[in-house]
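Omission of a single protein chain aside, the complex is shown with its protein chains in their original locations.
Now for subunit A:
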């Protein structure tokens, strides 16, 4: 059994996912964690240096505290300055990023990050020479070098939750892996997205494994491993995976995926199969897992921290243990497993035997009702039929996709369970009608929240009306990507906005795409030019897909998001690598213009408030001095007056703070909107044009050039 080689009680709470380890003097690794009350602590058991400046130390421990004075949202240590051997500590808060040189006790830089910083990673990205600290915020990614410049800047679909760096495509340089709240994992080769994988929940953690493999964890308790775009394995637990890391614990030369869970469990899983090779338990939730040579004996240790400040270090197992870290008796386990499988087969066999027996005995006389109820006997040729169709909804019932499940005879469907990911609140949806309402058919309303293809794993309990045993019919149906759009006739008004582009394909190919990706009762046919009109069931208005015989495609919809999804899906189907479009979204552009004005306003308000605050603090100083003077002089009347004024001022300050807070959240949501529009504008294009648009928009924003921003979004190219 593998046991920890050291345990520490740090007596400080540790915020989940805010644990890092850095060699701040270039030699000695120090565990660094964010704790409550806007502080970061550094555990340095190796040297006891002098303190001062930001750092305040307690004399009797190895811990020094950094006051950040704001809620910390991310910490990361790494070599930001390639010319020096020591690591720099990066601390992110919702408004700022601090790069701090612990060894010299000085700030490297202190940046405003209005987009917040949810995740930070330090490393070499792509062909950029200097190491960067990449900060993921609300829809944005910034890469800062050691001087605080940001040579890397791009936007992404939603708030960034997790980051990792690894050589994804084997080109010798690192790509950036970004997990975000819209369930997507995106791979950035510098600022170009080279791959996108859709998961089923917010991606809370990412970590580099060996080669092009990386581990991921979702907010719903799933962890797994990808090799490039292919998922190797995944498992789901009822607990939440707080953090993941990779470490070769069994000493076989391949790192395992180490997961820290919310119930305090830690497990190490084989990167190929997901099989658990080691597990241990903390009494509290795990906060972070890092690896470092903490004992300075030349070997890396796996260091796990709990939220209550308990730290355990594990050493990789020696060769003799042969990867058997849990003291299991392999032979006994094998025997148990084999016997279990044997038992299962025997039971299945028994089922068939009994079935035949029942069949024979039923022939002449027929089985009684009681038997039928008991065994849930149904005709062997019972089939389960399923159809998917669009239901426009009616009063009190929102439009939805309807799954109709019915049997082919007088057997009844007692209940239907649908397991599918990402479209229900949990992982399943159940329809269980009241006893008297049970019939041979059942309707299941489905409202997928996003335009993604989903596999529906359907389990239907089929039996007789009074049975207590049911046959379980299992089948899988795919919900096409654009199932929430209903086909309409030609009388639907055309939306104002449109996207126009040219493809080198026949109309029939695009028609095929429509037939595959929309939920249609029968395939569309179209001899000449294509004009298909749909109505969004989510209330986003009509969607028209038109194509002339000369290859000009027009997509009309007022929702830029929908247009972007359609283009991405179509491009994938037609295998188009680069696509430039002309986009005309008057409404969205008008909204963007208003947002930009609002952003300016908020900035102005912020400046004004900051100035006010400075004024107030000056006033406070003088008031305190005056009141204290009065007290010393024994002039109680004036002292009272002074303190009364101070009290009022304090109230004003608090009010001002509240306004500033509101202002800030508003600003944040506006900035997010801007970032999202840029992202959408990018997604209207494919390949290099996509990157171009994003970069050009970014420049326009930087130069505060709104009119050119609109032009870029429209034409997709930088105009002189």
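Definition applied: a contact is a pair of C-beta atoms (placed from the backbone, for glycine too) under 8 Å apart; a residue touches a chain by one contact, two chains touch by 3 or more; residues count from 1.
Following the convention adopted for this analysis, contacts and distances are computed from a predicted model.
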Worksheet item: Unshown chain, UniProt name, "C2H2-type domain-containing protein", "Mediator of RNA polymerase II transcription subunit 8", "Metaxin-1" or "Bardet-Biedl syndrome 7 protein homolog"?
Response: "Bardet-Biedl syndrome 7 protein homolog"
Fill in: Touching the absent chain when the full complex is considered, from A:472, A:529 or A:594
A:472
Response to the item:
Considering the complete complex, of A:92, A:255 or A:376, the missing chain is touched by A:376
Worksheet item: Which residue, A:417, A:605 or A:646, contacts the hidden chain when the whole complex is considered?
Response: A:417
Item to complete: Consider the whole complex, including the chain that is not shown, and state which of A:3, A:230 or A:346 touches that chain.
Response: A:346
Practice prompt. Tell me where the left-out chain touches subunit A, residue by residue.
Written response: 12-13, 35-37, 39, 58-59, 65, 221, 236-238, 263, 320, 322, 327, 329-332, 334-336, 338-352, 354-355, 358-359, 362, 367, 374-382, 414-415, 417, 419, 424-430, 432-435, 437, 459, 461, 468-474
